[in-house]
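A single protein chain has been omitted; all remaining protein chains appear in their positions.
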Amino acid sequence: MGTFAFLVLAALLIGSALAVVLHPNPVKSAMALVATLFLLAIVFVLLGAHMIAVLQIIVYTGAIMVLFLFVIMLLNLGDEEVPTEWPRVVLRGLAGMAGALMALQLVRLVAGAPLGRMVDAPEGYGGALMVARSLFTDYVLPFELTGLLLLVAVIGPVVLAQRRGR
Amino acid sequence: MVPISWYLTLSAVLFAIGAVGVVIRRNVIVILMAIEIMLNAVNLTFIALARQLGSVDGQVVVFFVMAVAAAEAAVGLAIIVAFFRNRESVNVDDLASLRW
Partner (left out) sequence: MKDLVLSLIAEGGALAGVPFSLAAPLVMVAFGALVVFGFVLPIAGITSWLERRVWARIQSRIGPNRVGPQGFLQWLADGLKNLLKEDIIPSAADKWLFSLAPYLVVVGFIATFAAVPFTSSLIIADLNIGILYITAVTGIVVVGVLMAGWSSNNKWSLLGGIRSAAQIVSYEIPAGLSVFPIVLLTGTLSMQGIIRAQGWAPWDWFFFYNPFTFAAFFVFFVAALAEGNRTPFDIPEAESELVAGFCTEYSGMRYLLFFLEEWGNLYVIGAIVTTLFLGGWQVPAFTDNPMLLAVAQFGTFFLKAYFFVFVAMWVRATLPRVRVDQLMTVCWKYMVPIAIVNMLGTAAWMLFVPETLGRLVQFGMTGLGAVVVVVFFRRVRFHLRRANLKPSDYYYSPII
């Protein structure tokens, strides 16, 4: 049952990720990315990370992807033309092959990793309480720094979006 | 329970797809999206290994990655909009000049 679910999810994930990369229309790429991120949230649930899965949906589907779609629609982008002149086509093919090689190497690396036996998840694993406890004790400093980063990320776009000379 | 190495394999494949996307696409927004795929592939690795070790430290790291990804998307898209205003294009080939 778990294996079957994982295989279906993995196939859908790889399919939608390929659609993001290969579809010439940016809006459809973005829609495929929404699907990818949503499916990843389900994979996170399979791995017991409930809190992170919900955050993934809130942050990615609810905010980041809406921002992406918003900008694409605002700029009214059409299809990206697929290159036909031969250097581009050859280079694309080479990039694809390099990617496949990279995937192969990475898979060889991680599939053979000496992982040992899986530890049983403790009670309440991946829930809000456990993540929060870790976040506000061991990782307080990075957490505060993240707050600073987000503040900068709020101010930055406002500055960038202003037209000069006003 | 599916062995963790399967999740790691999935994450490796997703990462490679994202990397290829960054290389072959010319639209800056799609390149940003491919980077999101790569970030998420890494997130999957963190969560899978966190499950393997039975600790939530990996999940906390994913939390930070999400915050950074949100910041990156906001600033990156603002830069793209500013660029589009000047050049009427989102093609990376038009982004090559250092000044104009």
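A and B label the chains in the order they appear, each numbered from 1.
Just so it is clear, a residue touches a chain if its C-beta (ideal position, glycine included) is under 8 Å from a C-beta of that chain, and two chains touch if they have at least 3 such contacts.
As the structure is a computational prediction, the values presented were derived from the model and not from experiment.
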_Counting the whole assembly, list the visible chains that the omitted chain makes contact with._
A
*Quick one: say which of A:31, A:121 or A:160 touches the chain that got left out.*
A:31
*Per the touch definition above, residue among A:51, A:103 or A:153 touching the missing chain*: A:51
_Of the residues A:11, A:128 or A:159, I need the one that contacts the missing chain._
A:128
*Of A:11, A:66, A:140 or A:159, which sits in contact with the chain we cannot see?*
A:66
*Considering the whole complex rather than only what is displayed, give the residues of chain A touching the chain that is not shown.*
27-28, 31, 34, 38, 50-51, 54-55, 57-58, 61-63, 65-67, 69-70, 73-74, 124, 127-128
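Keep in mind that, in the parts below, only the chains that are shown with their structure count from here on.
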*asked:* For chain A versus chain B, what separation do you get between their C-alpha means, in angstrom?
replied: 6
*Footprint of chain A on chain B - complex, ascending*: 1-21, 23-27, 29-30, 32-34, 36-37, 40, 43-45, 47-48, 50-54, 56-57, 59-60, 62-64, 66-75, 77-82, 84-85, 90
_Taking the touch rule as given, give the residues of chain A at its contact with chain B in the complex, in rising order._
2-3, 6, 10, 13-14, 17-18, 20-21, 26, 29-30, 33, 36-37, 40, 43-44, 46-49, 51-52, 55-56, 59-60, 63-64, 67-68, 71-72, 74-75, 77, 80, 92, 95-96, 98-100, 102-103, 106-107, 109-111, 113, 115, 118-122, 125-126, 130-131, 134-135, 138-139, 142-143, 146, 149-150, 152-154, 156-157, 160-161, 163
